[in-house]
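Each remark here refers to the structure printed beneath this line.
Of the protein chains in this complex, all but one are displayed in their positions.
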Amino acid sequence: MTEVRTLAPTPEQWSFAFGGREPLLTVAPGTVVEVTTEDCFGGLVRGHDDLPSQVCTFPYLNPVSGPIAVEGAEVGDTLAVHFVEIVPSRDWAVSTTFPHFGALTTTHATAMLHPALEERVWVYDVDVAAGTCRFTARRSDFSVELPLDPMHGTVGVAPAAGEVLMSITPAAHGGNMDTPELRAGVTAYFPVNVPGGMLSIGDGHARQGEGEVCGTAVEAAMQTVVVVDLVKGSAPGSPRLESDDFLMTTGSTRPLEDAYRMSQLDLVGWTGSLLGLDELDALQLVSQAGLAPVGNVVDTNYTMVGKLPKHLLGPALAYDGTHDRLRAVGADYLRRR
Amino acid sequence: MTEVRTLAPTPEQWSFAFGGREPLLTVAPGTVVEVTTEDCFGGLVRGHDDLPSQVCTFPYLNPVSGPIAVEGAEVGDTLAVHFVEIVPSRDWAVSTTFPHFGALTTTHATAMLHPALEERVWVYDVDVAAGTCRFTARRSDFSVELPLDPMHGTVGVAPAAGEVLMSITPAAHGGNMDTPELRAGVTAYFPVNVPGGMLSIGDGHARQGEGEVCGTAVEAAMQTVVVVDLVKGSAPGSPRLESDDFLMTTGSTRPLEDAYRMSQLDLVGWTGSLLGLDELDALQLVSQAGLAPVGNVVDTNYTMVGKLPKHLLGPALAYDGTHDRLRAVGADYLRRR
Amino acid sequence: MTEVRTLAPTPEQWSFAFGGREPLLTVAPGTVVEVTTEDCFGGLVRGHDDLPSQVCTFPYLNPVSGPIAVEGAEVGDTLAVHFVEIVPSRDWAVSTTFPHFGALTTTHATAMLHPALEERVWVYDVDVAAGTCRFTARRSDFSVELPLDPMHGTVGVAPAAGEVLMSITPAAHGGNMDTPELRAGVTAYFPVNVPGGMLSIGDGHARQGEGEVCGTAVEAAMQTVVVVDLVKGSAPGSPRLESDDFLMTTGSTRPLEDAYRMSQLDLVGWTGSLLGLDELDALQLVSQAGLAPVGNVVDTNYTMVGKLPKHLLGPALAYDGTHDRLRAVGADYLRRR
Partner (left out) sequence: MTEVRTLAPTPEQWSFAFGGREPLLTVAPGTVVEVTTEDCFGGLVRGHDDLPSQVCTFPYLNPVSGPIAVEGAEVGDTLAVHFVEIVPSRDWAVSTTFPHFGALTTTHATAMLHPALEERVWVYDVDVAAGTCRFTARRSDFSVELPLDPMHGTVGVAPAAGEVLMSITPAAHGGNMDTPELRAGVTAYFPVNVPGGMLSIGDGHARQGEGEVCGTAVEAAMQTVVVVDLVKGSAPGSPRLESDDFLMTTGSTRPLEDAYRMSQLDLVGWTGSLLGLDELDALQLVSQAGLAPVGNVVDTNYTMVGKLPKHLLGPALAYDGTHDRLRAVGADYLRRR
C-alpha cells in the first residue's frame, strides 16, 4: 500500500531558491505527500494596506516547500510528480500590482523612464465548497465571481551545473512557470540534475489568467497532495506535463517566441517518438493539432506551453503509462482518506 | 429584408495586398455577402510533387477576395464583419513546409547559416459532412482524422497612411493574423482607414494549430458567407473579435511579447470601458480571467489574441450589440437559403 | 563629364512613403544630384512651444525628396548612391520627445499602461563652419557643444511586391534606418525592386547617437549632394553601405537580435564571397574582426549594422570598385563647383 508522508514546513524552513538546499523530506518513488504551501507573499499581504513592497523583504519572496529528495533518483532520470489535489487553505486570497513587475509596466529588463504603476492590493473571497473566488473592484462597485481553478505557479527541482536560482525564475529545472495548466489531475515530469532530484512546490494560485499580465495571480496558501515518482532515464530538456487529455511541453526563456520555439520543438520531438513519425511529419501534425497557451509573460523568463490532444496518440503511452498509474494511486489515496 | 451579394473573383481579380485597390464590390451596411476564396497557394499545390517554391511565384501568394467597399464608411469608423459560414469547397486541402518560413527554421528575419528544411507537401482528405480532415504521414503509415474547424487566416481592410501591405503581413489593419479564433460565428471589428474601409478575405484553413508552427495550416479554398456592417466611430487600434462567449483582441508585431502586450492592453481597455472599471481594476480582472492563445509565430509579424469570457460582463454589450444583431441576420440568411 | 541635376521639391511634392510614386527626377547612371531635404517634422518644429504632436499631422511626417528614377534600372539590379556632401541648411536644428515613441517609453508595440512621457523640444544651434551643434538643457543651465556629424536617417527605394511603406519604416528597401553610418563619404547599395529603382532621401540629422534612444536625432534640413549609379544584377537582400574603411551591412526587423542576425549573416556572406572563404571560415573572421553598431531601437523596425574593416580584404573590391569610382566622381564635382 502507498505510503503517505507530510511536508508542512515552518517559515524558518521555507526555501526561496531551487538548488543548494538539503532535503526536508526523503521519500521512496510512489509516495503520496501532503504538502502545505504558503502564498508568494509569505502570507504577509492580507489586506488593502499591506503593500507587498512594504511588507515583504527581497529576496524572501515566493517561498517553496521542499526540497523533497526521491530515493534512487540519479542524474539523467525523470522525476514525476502527480498533483492529486490542490485546495486553498484559507477563505481569502490576494492579488496585487507590484512596482516594476508585470507585462504592461516598465520593469528591470524592459527598462523605461516611467515611474512605477500604482501598487494596489485586491482581496478575493474564496469559497472552496462553491468552487468560486470573488473579484471586487477597488475603485468602483463592480464585483464578480470567478471559478476556482487551483494550481501551483512554482514547481521544480534543483538546477543542473550546481546552479542556485531564485524561486521566481522559471527555466529548464521548472521553477516559477506560472502556467494554469499545472492543476490537479496533471503529472509533471522534470529532469533529475542532482541526486534525489530535490522537488519543491509553492506559489499556489486560486486561479490565474494566461500570461499573469498584472504580475500576480489570485495568490493562495494551499493544501496539496502529490504522488512523487521516478522514471529511470529519459530526462526531458524542459519540464513536461500530462493530463488525462493532453501532452504538454514547456519552454521558459526570452523573448516569448523563443519560449514558443522551445515548447513546440519538444512537442514535435515527443509526438514523433510516441507515434514513430519522422521529424517533419511530427511537425506537420503538431502544426495542425497543437495548442500554445501562454504561461507567464512577467517573470525573469517567460513561459509558453505546447499542447497536443492525447486522443491523437492511439495506444501510445508517454513514459510507459506513468500518468495513469499515478492517477490511480491518487484516486486510491482519496478513496481511503 | 437583407440583401445578399456574391463575390467570386476570377484569378485575374485576386488581390495580393491590402490597400491601393479599387473595390470589386460595394455594399450597404448589413449586406450578406457570399464570398469565394482560393487557398494561400492560389490552388496550385495539389499533390506531393507540387512544391510551393516551384509552382508559386512570389509575390503572387496568399490571394484575397476583395476589396469590398462599405457605403458610408469613413475614416475613424468601425467595419464589422460577421462570419456566418466558412465551408471548404473541395474534398482536399494541403499543407506544406516552405523554405525559410516557419517558427522552427531559419527565416529571412531569424537569419542563420543553416540550409532550409526540406520542402514537403501533405494532402488532407476533407469530409465536410463528417466534419473531419485526415492527416496522413509522408514517411510512415500513420494517419489520423482531425476535426474540421474552418477559419480564415487573412481578413482585413486597407491600412492607414496610404500604405499597401502584402497580404501575408498581419498588422493594425488585420491581414494575415492566422488565428484559429477567426471561425464561423465570430464578428470581427476593423478600423476604417480609408473611405469604404475596403474589406478583403482569404487564406481559408480547414483547421490550424495555435502558432501555425510549420508555417502553413490545412490550406483550403472556401465558400464563405459574411454579413458586412458598419459602426460609426469607435475605430479600434487593432482588430477585435467577438464570439457568443468571448471578447477578443489582437496584437500583431514582434517580438511575441509585444504582440501579447498589445492584445492585453486593448483587452484591459475594452473591459474597463464596458464595465466602468478603473484601469488597474480592469487589469486585475483580465489578469485572472483572461486567456492568451497564440495566433501565428511565423508571419512577418506575430499575432497574439487576448480573450475574456463575456459572462463576466453582465448586461454590458460591445458595440451596442452588433454581434448579436449580425448573428441574427446570419441565422435568418441560413434559414431562408 | 558628369551631369549635375537638382532635386528641390516643394512641400506639395514631398513624399511620405516609399513605393507607389511617380519619379520627380529621372537620371542616367553616374549623375550627380543636388538634393534639398526638409527635416522629419516638415520644418514645423522651430521652437520650444512647437510640440510635434500639435504642429504635425499624421501621416505627414518624415518627408522624403524623391523618388529619383535611374535609367536602365531593372528588378534585380543594384542601385548605388554615394553621399558626396551632407550640409545642414539652417543654423538651427531640433530634437524632441514624442508621445509613445522612443526606446525608453511605452509605445504602440511595447504597449503599457503608463501615460506618455512629457513631450519636450530642444533647439540646437548649428555652426557648419565650426563643425558643431550646441545642446542646451531645458531644465538647468547646462550647455555643451557636440561635433556635427551630418547624416540621412531615411534613404531607400521602392519596396518589392508592390508594397507602399510609410517613410518612417526601415526594411529591406532601406527607408528609415536611422544609422549614423550613413554619412558623407559613404556609398549605399539598394536592391532594385521596380523599374527605375525609385530612390528617395530625407530625414537629415546634424548628428545622432547610436539607437536614437529618445526617438529623434538632431533633426535638420539638409543640402545634400549624391552620385546616383547602377550596378547590373547583384541586388542585396538588405541595404549595404561602404566607406573608405568599412564594408557595412544592415538588418531592419524586430526583435533587435534578429536585426543583428540579418546584418551579420549578410556580412558573413559578403566577406566570404569577396575573399573566397567557405561559410564557416567567413563566419570566424567576422566573429573576431566585425563590429555591430546599433542604428535605431525606436522605429517600426529596429536597425543593426554589421561592419568589417576593408583592410582585411586585401585587393578584393566590392561591386568592382563602385565606391572608389563614385568617390572620384564626387571629388571631381566638389573641385569644379
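Letters are used for the chains, namely A, B and C, taken in the order the chains are written, and counting of residues starts over at 1 for each.
The criterion applied here is as follows: a residue touches a chain if its C-beta (ideal position, glycine included) is under 8 Å from a C-beta of that chain, and two chains touch if they have at least 3 such contacts.
Everything quoted here is computed from the prediction, not taken from an experiment.
Residue-wise, the contact with the chain that is not shown comes from B:Thr105, picked out of B:Thr37, B:Asn62 or B:Thr105.
Checked against the full complex, the one of C:Thr6, C:Thr26, C:Ser234 or C:Gln284 touching the unshown chain is C:Gln284. When the omitted chain is restored, the residue from C:Met112, C:Leu199 or C:Cys214 that touches it is C:Cys214. Mapped onto chain B, the interface with the missing chain covers residues 104-106, 110-115, 117, 255. In the full complex, chain C contacts the hidden chain through residues 95, 97, 103-104, 117-118, 120, 122, 135, 137-140, 142, 144, 146, 207-218, 254-257, 260-261, 264-265, 268, 275-278, 280-281, 283-294, 297, 302, 304, 312, 314. Although one chain is not shown, part of chain A still touches it, namely residues 16-17, 19-20, 58-59, 108-113, 160-166, 237, 251, 253-255, 258, 261-262, 264-266, 268, 279-280, 283.
Basically, only the chains that are shown with their structure count from here on.
Centroid distances built from C-alpha atoms place A farthest away from chain C.
Centre-to-centre separation between chain A and chain C, using Cα means, comes to 48 Å.
Averaged Cα coordinates give chain B a centre that lies 35 Å from the centre of chain C.
Averaged C-alpha coordinates put the centre of chain A at 33 Å from the centre of chain B.
The residues of chain C that reach two or more other chains are 110-113, 255, listed in rising order.
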